[in-house]
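Sending over a structure as structure tokens; questions will come in a sec.
All protein chains but one are shown in place.
The block that comes next holds chain A.
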Amino acid sequence: MIKFFLMVNKQGQTRLSKYYEHVEMNKRTLLETEVIKSCLSRSSEQCSFIEFKDFKLIYRQYAALFIVVGVNDTENEMAIYEFIHNFVEVLDEYFSRVIMFNLDKVHIILDEMVLNGCIVETNRARILAPLLILDKMSES
């Protein structure tokens, strides 16, 4: 089960965070700083899976952005690794420009893909279908 999903920039600021298990607000910042610290300190030749407290972190770097996913022990790390890439591809297809201006849409996409910690949809077309409908409605 996916516990949380973070998008962090290279300076360590959280751009997007989504928690699938309840964590109190003050604990969240603490958790995020620790997670970010362990991910940012790794070089490019080190492997992308880190053991952190009682769950595993899987991270992937895309230019200046780190995407970190925390999972519990039962998940297949490589599948999650692939999933992160899938997510980024979906974002790429939808946004031609920089993501940060449309965080609400990113949340919608993430919600389409992951529901309550389980991966539900990985097909690009189907994920973006509701969004495209929404866009069409707002235009007209």
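We adopt the following convention: a residue touches a chain if its C-beta (ideal position, glycine included) is under 8 Å from a C-beta of that chain, and two chains touch if they have at least 3 such contacts; residues count from 1.
Everything that follows uses one rule, which is that contacts and distances are computed from a predicted model.
Not shown: a single chain whose UniProt protein name, out of "Sorting nexin-12 isoform X2", "AP-1 complex subunit gamma", "N-acetylglucosamine-6-phosphate deacetylase" or "NEDD8-activating enzyme E1 catalytic subunit", is "AP-1 complex subunit gamma".
Of the candidate positions A:Leu30, A:Ala79, A:Leu103 or A:Leu132, contact with the unshown chain belongs to A:Ala79.
By the touch rule set out above, chain A reaches the unshown chain at residues 42, 45-51, 74, 76-79, 81-83, 85-86, 115-116, 118-123, 125-126, 130.
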